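First the structure, which I've put down as structure tokens, then a few questions once you've had a look.
A single protein chain has been omitted from the complex, and every remaining protein chain is retained in its original position.
Lettered A, B and C in written order, each chain numbered from 1.
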Amino acid sequence: MTDLLIGLDDQTLTDRFVATRALTESLSAPLSAEDQTVQSMPDVSPTKWHRAHTTWFFETFLLEPRQPGYRPFNPEYGYLFNSYYEGIGPRYPRPDRGLVSRPGIAEIAEYRICIDRDMGRLLEDPGSESTMGLVELGIQHEQQHQELLLMDIKHVLSRNPLLPAYDTVCLPAPGTPSPVGWDSHGEGTYDIGHQGSGFSFDNEHPRHRVYLADFSMANRPVTGGEWIEFIDDGGYHRPELWLSDGWATVMGEEWESPLYWIPADGGWREFTLGGPIDVNPAQPVCHISYYEADAFARWAGYRLPTEIEWEVAASPLPVEGHFLDRGRLHPSPVTGPVPAAEAGPGNGPFGNVWQWTSSSYSPYTGFEIAPGAVGEYNGKFMVNQYVLRGGSCVTPPGHVRASYRNFFPPSARWAFSGLRLARNY
Amino acid sequence: MTDLLIGLDDQTLTDRFVATRALTESLSAPLSAEDQTVQSMPDVSPTKWHRAHTTWFFETFLLEPRQPGYRPFNPEYGYLFNSYYEGIGPRYPRPDRGLVSRPGIAEIAEYRICIDRDMGRLLEDPGSESTMGLVELGIQHEQQHQELLLMDIKHVLSRNPLLPAYDTVCLPAPGTPSPVGWDSHGEGTYDIGHQGSGFSFDNEHPRHRVYLADFSMANRPVTGGEWIEFIDDGGYHRPELWLSDGWATVMGEEWESPLYWIPADGGWREFTLGGPIDVNPAQPVCHISYYEADAFARWAGYRLPTEIEWEVAASPLPVEGHFLDRGRLHPSPVTGPVPAAEAGPGNGPFGNVWQWTSSSYSPYTGFEIAPGAVGEYNGKFMVNQYVLRGGSCVTPPGHVRASYRNFFPPSARWAFSGLRLARNY
Amino acid sequence: MTDLLIGLDDQTLTDRFVATRALTESLSAPLSAEDQTVQSMPDVSPTKWHRAHTTWFFETFLLEPRQPGYRPFNPEYGYLFNSYYEGIGPRYPRPDRGLVSRPGIAEIAEYRICIDRDMGRLLEDPGSESTMGLVELGIQHEQQHQELLLMDIKHVLSRNPLLPAYDTVCLPAPGTPSPVGWDSHGEGTYDIGHQGSGFSFDNEHPRHRVYLADFSMANRPVTGGEWIEFIDDGGYHRPELWLSDGWATVMGEEWESPLYWIPADGGWREFTLGGPIDVNPAQPVCHISYYEADAFARWAGYRLPTEIEWEVAASPLPVEGHFLDRGRLHPSPVTGPVPAAEAGPGNGPFGNVWQWTSSSYSPYTGFEIAPGAVGEYNGKFMVNQYVLRGGSCVTPPGHVRASYRNFFPPSARWAFSGLRLARNY
Partner (left out) sequence: MTDLLIGLDDQTLTDRFVATRALTESLSAPLSAEDQTVQSMPDVSPTKWHRAHTTWFFETFLLEPRQPGYRPFNPEYGYLFNSYYEGIGPRYPRPDRGLVSRPGIAEIAEYRICIDRDMGRLLEDPGSESTMGLVELGIQHEQQHQELLLMDIKHVLSRNPLLPAYDTVCLPAPGTPSPVGWDSHGEGTYDIGHQGSGFSFDNEHPRHRVYLADFSMANRPVTGGEWIEFIDDGGYHRPELWLSDGWATVMGEEWESPLYWIPADGGWREFTLGGPIDVNPAQPVCHISYYEADAFARWAGYRLPTEIEWEVAASPLPVEGHFLDRGRLHPSPVTGPVPAAEAGPGNGPFGNVWQWTSSSYSPYTGFEIAPGAVGEYNGKFMVNQYVLRGGSCVTPPGHVRASYRNFFPPSARWAFSGLRLARNY
């Protein structure tokens, strides 16, 4: 898939807009019209919906308010492709997105071309800082949907008994994971939250002071091999390891392993975007819920880090790792050298797998919601979710940073989510 | 749509096989890959599933058992495209048919071509009566799925807020319905059930004797205009008109009109396979449940006929009426002359709309289930369903007859179902 | 329990009113306030609800309309204790009957005494035929609730892990069932439905003519021992024996035996109103659904009778058998002599266990619904139910007759329901 991806290091906003829009189309290219139509659960959106929704974002927040007399591409699209912005008006119910066969992929491709052309004109003379800020927000928003598109289509294809591949994916040979080491951090006050002039989301603000006791972070994520030990030790059958809601979920959903794992001849296989493969014991475990991450940490005698600890530990390090540009669409083994500061692409805090933290997703002290519909971006989800940090192998490069806060409900497993252990000493 | 349909009056079994297979493809032709993938409720199947399932029927019941060493087109298809035959093995869950994007329509077209070619060879020398009987059963089975395909895609498209049309449909101008007349039948014993040498389903057997008291049948179905009177008289808000389960359904589903009717400016529009149109008061009401048919009859001071009464009344008449070959895909107005014996295409018992009877679907005295998986055809559905008779505007011509028994649960509304009144005198 | 029951053979309407009212109180006497409050599923009503509802019936349909200026005992009771009469006004939701702790059993006892006193005055001079007819209807209605009270409290107690007994019940020793014989009936026309001057429900009317082919009825019900053979032969694991909806229910509810059966050391025990006992192989199987009755008959190579066949076979016989007055509250073994005409109390068509027929519950030709709220009695349930005939060991004596039609949905199992086989020759 390597030649599919387009570099995103270009300098100008226009270049980045063009590259981002092109990447979405590249990611959709291996998928048929049928693939792009299916919704496999309410949390999942069809590929063609992602392509249209990200386009609707630019149309609604940039073109409509900034172009006098703007005529929408199709007045019904506002209803069909609004995701959750209550301020924009009523919207088509999320769980029914898979019922809408029209517009089809040809009409959506046309929609994208048309809006891109109009956006091109707007970008020739964006005029104000706020316009450029909204374009940047639209780019970042589309990057989030690029990752969602891959998460979602993986779930869609996994429900097909034929277990078809999204694309040919090149996977490394199994190896031996590096031993776990611990990076320690001393007690004291720290400042966390976004700083600097680069883009950031509202939920990373304001930068604020916190107090931390001593703690250490494992220098690599938990591996598939370690997860097999957890399973073999009865991990999914011992209520004392689980949060009460977690245990109810394990029982109700009959979980016996991470999502996408398939028992096979006494061992384990897993479904990937390249089809089913053997679980690689040196690869970070992936597609686990918060409940499973928490139970594993208890079983191992450690705990999850808070998001504050994670950020304090990650902030000094460069944002390098295994992102979408590697084209693997699956986590890399963690076989590199020990210290996180020198970590290989799969070991460091960034990329490979998102890492669950023990922090409920909540507003930072002093958090303010932006006015208008765009302000519905992050604040209204700050309940019943837990924070993940670091990005994954399907996160577009350049999208994450140390202060970046991702979040999912504690039972969610279809993200590329793993864990890194912490301890109090 | 007229040139889309292929005559089915040809003489030979092979000709009829070819024509039936071609008609399915004609009916699918207006639909995109996206359209053919969607399942809008558990009762509905995707178009591409109908195309594959009818093909699987020929492969499974004809090619596999009759061709030594037969290699299936794809061994997984037996799992994916078995509808409900427990005797054949496990099958993919019906409510999830809309989650399967692959095989896509191109592969299914190839599947159809391949099986048709093999069937062509088999038909050159079918060998036995039983083989020919199974081919005939496969043709009849595919005709049933042709009607289901149209029912199902109508439901799919109706869930799209854009209310897209399946195809261009030519509709007649509104007219005045003919006045209702009553055809009376005297008490006595009658024989009902299939007779003669033509094809019939197992549930039409054995022909047996029944006793009937005097009764009369209305000489045309109830119209949309009459249904508007029922609505205007509070029909959907008066529990005394309804069966207890029917009233619970009206409350729970918030029914205020037939399925597909849309309130508009004090009047009514309805969604059709040609898109939304004004309700034609002279057209038979359609897409009503048994509960609604029963409540209407009570409101009107009459009752539904039993299926026995219906058959006794219809048996002497020719099987002529408005079937799929007219290409309208919507019921015709009932504006013809009065006596049923001379009825116009929309008035007689055959075609236009299926007619609910008050008969629970149950085995005739002496009914025997055929051995083997094909024997699962009809008997196992003989509970919790009510019988409809007569065929509709989307039933392939030549498919129904006076003894033909269709059936749906009493809450079902997505069939082209209407009603004809009866009385005791 | 024998001294608990009060003879119902008395002559006058007043005597019968008094005896019926007293029997309800006798049946409630073994139950604590707590027992009388619980509702174990939506179909079940608390004992104290039955006691109040039957009283409300007399208050609402007799006292209120016939006593000028009548002041209700408590104006809220009309809302709380209306079962399903839409014509009377809104009512408390059925599934929530177990949430209402007040009025308690003391207040309901007072309600019964108060209404009985008023009814006593009314019965001194009932005045019209129609009043006497309504009193009779109220008595019959309360008899139906006496059986429901016992069915319901059995279900309530069965959900308690302590499996407590309702009362001490004297059970006979196991025995050997009599061999099955067949009573044959010739083809021809018959008249069925109620005749004569005794009480009957609306659904037994009008008496009307039917045509029947030759058939035979088994001379005793199917036994627990025969049901064990069905289980041991994989009866609950062979889809080919079941109706499609039945098989879905078996899978969904994980049925492996009749309701109340408990596997124990390779054999079977069952919960009764006297607590858990060993299944008696000579006793009629009880607490089975229509689906199970139908599957058993198919397995055995026979079929269920229609309700018409059952009535034709039972009509010549005296209405004698094992009813509630025996005080056993559990079916008797069928060990008597062979011909049904000379059958012992457990063998004949009447009493012991209700017998499922293959007939959907529907109106007889010419059926008319009585005007007013009392007319909601039976007609509105004529859908999605199957007819049972004969009465059971918890039916009050004198309540049933050959033309009596009981009915339940095909999945219901908490009635004392069994089956009797039929065949076509």
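Keep this in mind: a residue touches a chain if its C-beta (ideal position, glycine included) is under 8 Å from a C-beta of that chain, and two chains touch if they have at least 3 such contacts.
What you see is a predicted model; the values in this text were computed from it and never measured.
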item: Touching partners, among the displayed chains, of the absent chain; value: A, C
item: Sole contact to the chain not displayed, among A:Y77, A:W242 or A:F323; value: A:W242
item: In subunit C, positions touching the absent partner; value: 32-38, 40, 48, 76, 79-80, 92, 96, 98-105, 156-157, 159-162, 164
item: Chain not shown, touching residues in subunit A; value: 84, 86-87, 189, 208-211, 213, 239-240, 242-247, 290-291, 294, 358-360, 362-363, 365-366, 376, 380-384, 410, 424
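One rule holds for everything that comes next: only the chains that are shown with their structure count from here on.
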item: Graph class of chain-chain contacts, one of line, ring, star, complete, other; value: line
item: Chain of greatest Cα-centre distance to subunit B; value: A
item: Rounded Å distance, subunit B centre to subunit C centre (Cα mean); value: 38
item: Averaged-CA centre spacing for the pair subunit B and subunit A, given as whole angstrom; value: 47
item: Junction residues of subunit C, two or more chains touched; value: none
